[in-house]
Structures are given as structure tokens and as C-alpha cells.
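Could you have a look at this structure, given as C-alpha cells, before my questions?
Only a single protein chain was left out; the remaining protein chains are all shown in position.
And now, chain A:
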Amino acid sequence: MGEKILEIENLHVKYKTDESDIYAVNGLNLCLNKGETLGLVGETGAGKTTAALSILKLLPKKIGFITEGSVKLGDIDIINATDADMRLIRGDMVSMIFQDPMTSLNPILRIGEQIAEVLQIHKKDMSKQQIEERVDEILNLVGISKDRKNDYPHQFSGGMKQRVIIAIGLACEPDLLLADEPTTALDVTIQAQVLEMMQELKDKLNTSMILITHDLGVVAQICDRVAIMYAGQIIEIGNIEDIFEGEHHHPYTIGLFGSIPNMNEESKRLKPIAGMMPDPSELPVGCSFKERCASCMEICKAENPEEAYLDTHMIKCHLFDRKNESKTMS
């Protein structure tokens, strides 16, 4: 076990709206070691982005609340950190790459200025000259010629903009990078370029990364560990081998894999999961997956399952509960 960089325990996040309270994250436990890449996988509305925003305390003011739990970044307690503390943490220790490269850059600032901004805030001892040099260096790292640093975002294509955003995220060499669907808006050939670059940078800088995605193919390519999220909880987590080649899985994970058309085998029909995710404003009693689950039992309707571990692999399902452990997970 390496050095722990992020520890989330029993995190609950609630959004308040005029009509009802939406329970976006419900008891999330997550640990991340230094240099590790974790894939956070789930459908729209599973609470992936909310979890990432909670780490940065960027939940919308007066709407999103962390109601319970703890988030620790190294030794720092994020929940009790002040706004001033958070401003020092964001961009320096943790940075985030947002989903849509088209809207997350400031259209009226040159890209060189936008990269320099992070450095001006966090590296007060750097001279103007040093900042300029660092901007050139980081642009070179993400594969953009330094001659283009005086261009505006609209002069770049989607893939190039995403590189600029990654450059901003990496400018201060953060310990942790949160990448929220960094390649979803890009074409496959451009996606392949960006993924290859992120992989190289991660190896070079030894940054830890949480990669939020719904694409299991991307996960298989660059992650070390995978967490599957459903209705605000992690229902399965494990090393990449556990998830992709392991024997036991949560029924939802099986459904997720059954939904992807397989590129290597001839299959006539897909095996999707029936139904929809439960309404996050009225979460059901018991297991949140019970209504879509083929192996739903009596106990699933009444009790939320415990986390069952087998070495590095955790599954949150009554099928693998401690009581049944001897027959299922031995």
C-alpha cells in the first residue's frame, strides 16, 4: 500500500430545490493512493460529478450541501476548510478538468494568460520571466507549439482546447487531478491522442488521477483501479483485473458490461439492464438497485447491503454478504 492521498468516508451530498431534496451522493467511501489512476464509472445521474465537486468544495452555493461524512486530502480536512484555504488548495494540490472543452475556457483571454493565471496565484515567488518559461514548458508537454500561446480559444479545435485545459490543470503539478469525462466531447481519433498524452504525463509527473467516465473502454486503457457508482454509492470497486477479469460482480456491473456492443465477438442481441435508475429525490428502502435486479431477494427490499471484501475487491450486494460469504466468495 502506498501513501494515501485522498480519503473519503461516508460522504452524503444533498441538493435542495424548490420542489424536493435530491440525494445525489449517499454514503460514498473512497481511498486513493499516490500515483494511482481510479476510474469512476456510472450512468448519468449516478453522482460521479457531484462526488468530484465535493472534493473541491465547488458544489453550487445554497443548493448543494455536504450533509455528512469526511473528505481528507493528505492531512487536510476539506469539510472544515475555509474558503480562503480552498482557494489555495484548488489548482495547486487538486485541479479539475471539466467535461466540455468548448465552454470551460475564457473566450476573451489568450490561452497563455489562462495558463499563467494559475501560476500567478499559486507560485507567488516566481518572476514574470519564470512564469513565461513555465507556460512554454507546459504547452510543449501537452503538444502545443509555444508560438500559439497568444491565440484565443476560438482559434483552436476541440482536441487542442482540451489539451490547453489539461495544461492549466497540470501547471502547478498537482497531487491529484480530477478529470470529468475529459474525452467524451472528442472524436475517437482525437480521444486516442489525448488519452495517450494523459498517460504519458501521469507517468512523468506521478500524479494521482480520478477519471470520471461512462466509457469502459477508456477505463480499460488507462486506469489502475475502477469504482462503479450507482445512485450515489460505490457498489463495486477493485483493481482493474478484479473488475474486467474477476469472477464475481455486482448485478449492475454485469448489466453495464452486457450493454456494450462487443467489438471482438459476434453477438446478436445486447443484454441491457431493464428499467431506469431510481429517482434521487425518493430513494427506495433497501438496495437502490433492487427494482432492476434479476437476482433480487427478500432481504434486498428491506436492507441496504453491507460492503463485502475479498482482498482488493469490494462488492456491495446481498449476494456477497458476510452471511453468504462462505459459499459465494471463497
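To be clear about the criterion, contacts are C-beta pairs under 8 Å (C-beta built on N, C-alpha and C of every residue); 3 or more make two chains touch, one makes a residue touch a chain; residues count from 1.
Everything below uses one rule, namely that contacts and distances are computed from a predicted model.
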### Query
Between "ATP-binding cassette domain-containing protein", "Cysteine desulfurase IscS", "Alpha-glucoside transport system permease protein" or "MoxR-like ATPase", which matches the UniProt record of the unshown chain?
"ATP-binding cassette domain-containing protein"
### Task
Consider the whole complex, including the chain that is not shown, and state which of A:I63, A:M102 or A:I260 touches that chain.
A:I260
### Task
Looking beyond the chains shown, say which of A:I63, A:M102 or A:A220 touches the absent one.
A:A220
### Query
Just one of A:I63, A:M276 or A:A302 touches the chain that is missing; which is it?
A:M276
### Message
Among A:I165, A:L178 or A:I240, which one touches the chain that has been omitted from the display?
### Response
A:I240
### Query
Which positions on chain A touch the chain that was left off?
43-44, 157, 159-160, 187-193, 195-196, 214-221, 240-241, 244-245, 255-264, 267, 269-274, 276
